[in-house]
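Single-structure report; data block below.
Heads up, one of the protein chains got dropped from this complex, but the rest are sitting where they should.
Labels A, B and C are assigned to the chains in the order they are written; within every chain, residues are numbered from 1.
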Amino acid sequence: MDWQRLQTIDRRWIYLVIWLVVMVPLIVPFPIKPKASPPVERLFNYIDTMPPDKALVVSFDYSPSTQPELQPMTVALLRHAFARGTRVGVLALDVTGLGLAEDALRQVTAEFNAHALTHEDSIINGEDYVFWGWSTPAITVMLGMGERITKVFPVDYYGQKTESLAITKYIKNYDDIGILVTVAASAIPRSWINLAQTQFGVRLGCGVTAVSAADFYPYLNSGQFTGMLAGMKGAAEYEQLVADKLKESGRDWRLRGKGTEAMSSQTAAHLAIMAFIILGNIAFFATRRRRK
Amino acid sequence: MRRRLPLFLVFIMGLFGAFAFFVPHPPVRQIDEVLRNDVIRIIGALSLVLGVGSIIRHHFIKIQRKAEHWPYSYITIIALVVSAVIGLFGGIDPNRPGILPTQVGSFSFHIQTIYVNMMVPLAATMFSLLAFFMASAAYRAFRCRNLEATLLLLAAFILMLGAVPFGRMISRHLPAFAEWILAVPNTASKRGILFGVELGVFATSLKIILGIERGWLGGGD
Amino acid sequence: MSISTDPWVWIAAILTLGIFSFLYKENPFYRFAEHLYVGIANGYAITFYWHRVLVPTLVDPVSHGQKLWLIIVAIIGALYFTRFIPKVSWLVRIPIAIVLGYSTGASIPRAIDAELIRQAKATIITRASFANWQAGIWAVIILLGVIATVSYFFFSAEQKGALRRLSYAGIIFIMIGFGASFGYTVMARISLFIGRLQFLLSDWLGLIK
Partner (left out) sequence: MLSLEIGHADSDRYLRDNDKIILTPVFFRLNFGVPIPLAVLLLTTLLAPPADVRARDVPNDEGKNIMVTWSPSPDTDVTGYLVLRQTQGSEIWETLGFTGPLVHRFVDDGAVDGTPYAYKVLAQSQAGTSESEPSAWAKSSAQWFDTGTLPALIGTGIFAFLLLYFINRAKKDKSLFIRRISGLDAVEEALGRATEMGRATLYVPGLSTMSDVATIASLNILGEVAKKTAQFGTPLIVPNADPIVYTVAREVVKESYTAAGRPDAFNEDIVFFVTDQQFAFAAAVDGIMAREKPATNFLIGMFWAESLILAETGAATGAIQIAGTDAVAQLPFFITACDYTLIGEELYAASAYLSREPILLGAIKGQDYSKALIIGFIILATGLALVANIPVLRFF
């Protein structure tokens, strides 16, 4: 074998391999069943055992640039809530997150309504969920929601008066919220702690990008975040937990999990890079020995 | 005058910038806020004209000299002018249209539409090239040449293993070990580097304010 | 399979492929995307600086007769253009001096306060660090690592004897840290590429749904 040539291989071969190992699993998925790490499991378990009258609130605090990592999380969270009949409130603190929230809600409600037979099964806007929309500044939203949410969002994203929505009766302020999950690529989760949690004691969870996860571990360890989803891996683990739950309750719908799907690409890409490193070193040692 | 006035200004402004950090009294705070929010921003925004002038000139020279690939210079100039006209006259806020219509039938060419459908995908794609470049950089650089290079390689390897489900299959403790590397040796080295960097920033800033370092003045007298 | 009919999706897809083609080699397709990108980026910057900076901070107040002193600021900013007039071109140094002076001055206490003092404080070991023995050992390792790393950056002393050994230990820490940062970032970068592929395969080609 020509080790010397392998050492100075045209990098385009490497690019081609990376391209293929990422793309093929997206088209032909070979699902790797992810095993949930403790922070993901804690978030799932909390939401799963929350009193039925408490709502889940998802705050879309990210922009399209981090969508590949974060959108699967919000989708999985919505699925989880609807699967157990939990009421859901949705808002966005990043104005570009509005479109992402709308996409996620449209997707997940369609998934559930496609299998709905009765009014009870259906997911209905204003009854089972409310999309408050966006407001600024963040501090006013975070504090105002502790007093009365309809004051912060007098009309919802679709222009309906929030006071007139059936769901408003059940979600008035933080007291009615079982957990609020902020999904963000910025420092916003910290503001949720500093304002909403220290002032009103609302329970928080977060979903963050892989790169920023290290910054949030201290808050997870101190219990300020009940759980955390970090990067695509976190999203994939949550998707799997939700899929298992749906299957258990006889709803084996095989919904598309962008996180899980991407995880096989991620694993393949990581293994490929590691294989390259190993190969490079074998070639390196082989040529060095020959030189001696 | 030509050198002294700028040096004097740097000294005064620098002194004030540092002073404002320690003094919260209203006149100082207010001036500081005005400097930051108005003066620096306006001066900065006006400097863009210089930059745009430079890029247009750069491409005009190419076209004039018929330098290699000169026809592409037209693309930059035309794209620049067209998007600037759309943005300046069509408005930046979709809800407050400018004097230029930005919609033909159902087709919108508002500057935000251009931003979302051209700049965002271009930026995201440039950014995603890193997936490939990390692989090729790792392949070339991560060789066990000596102890330092080997440690670089091992640390990267462990972190990569810890990131995928495969790592847990090798050892249950691997993800935790990866986290430890990040939290302990990594923190130590970053902090050590940071001490030097901050002192370098401090020293350079002081030298500029005191006029010891004056390379920024450029040539001439 | 349902290919998108939205012209903007097509434009985005074509530009995406244009950039990716650079991985094979520099080519007219990439060159086109690159030149277009630079042009639009500048056009957008002009738009942004005008509508989001100059109009609210300068044009609006002044046209309403408020903050008239801003006109002086605008004149100072306009001194940039003296660069093109050889006789008074030195005046370009005035706006530069103002921006440079203020920002370097402001960076002095902040470098000390936010970074040096805070980081030094975090490095000091107290009895509380030993609340559990593991955390205590880690704190000691961090302290030793910081000392070793800093010693690598001693420039005015010759690297021999104890200093040489210490700064070599510093390099070891630096390399482990760099390797860890590199490995840690891989996943985020692959995610970006997955995002682009999902756009191409799903939004554009409709191959996966």
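Side notes on the structure shown:
Just so it is clear, contacts are C-beta pairs under 8 Å (C-beta built on N, C-alpha and C of every residue); 3 or more make two chains touch, one makes a residue touch a chain.
These numbers come from a predicted model, not from an experiment.
In the complete assembly, the contact with the undisplayed chain comes from C:T104, out of C:T16, C:T57 or C:T104. Residue-wise, the contact with the chain that is not shown comes from C:A45, picked out of C:A45, C:M187 or C:L200. Although one chain is not drawn, the whole complex shows that of C:I117, C:A135 or C:L207 it is C:I117 that touches it. Where chain A meets the chain that is not shown, the touching residues are 11, 143, 146-147, 173-175, 198-201.
Along chain C, the points of touch with the absent chain fall at residues 19, 22, 25-26, 30-31, 33-34, 37-38, 40-42, 44-45, 80, 83, 92, 95-96, 99-100, 103-104, 107-109, 112-113, 116-117, 120-121, 123-127, 143, 146-147, 150, 153-159, 174, 177-179, 181-182, 185. Contact residues of chain B toward the unshown chain are 18, 21-26, 28-30, 44, 47-52, 54-55, 57-58, 61, 68-69, 119, 122-123, 126-127, 129-130, 133-134, 136-138, 140-142, 152, 190, 193-197, 199-208, 212-213, 215-220.
Quick note on the criterion: only the chains that are shown with their structure count from here on.
Should one ask which of B-C and A-B has more C-beta pairs in contact, the pair is B-C. Mean C-alpha positions place chain A and chain C at a centre distance of 26 Å.
Centroids of chain A and chain B (each the mean of its C-alpha atoms) stand 28 Å apart.
Taken residue by residue, chain A touches two or more other chains at 15, 18-19, 22, 210, 214, 233, 266, 269-270, 273, whereas all remaining positions touch fewer.
Under the contact definition stated at the top, the residues of chain C that touch 2 or more other chains are 23, 184-187, 190, 192-193, 195. Partner chain C is touched in their complex by these residues of chain A: 12, 15, 18-19, 22-23, 26-27, 67-69, 209-211, 214, 231-233, 256, 258, 262, 265-266, 269-270, 273.
On chain A, the positions that touch chain B within their shared complex are 9, 11, 14-15, 17-19, 22, 32, 34-35, 37, 64-65, 210, 214, 217, 233, 263, 266-267, 269-274, 276-277, 279-281, 284-285. For chain B in complex with chain A, the touching residues are 116, 120, 123-124, 131-132, 134-136, 138-140, 142-145, 153, 156-157, 160-161, 163-166, 168, 175, 179, 182-183.
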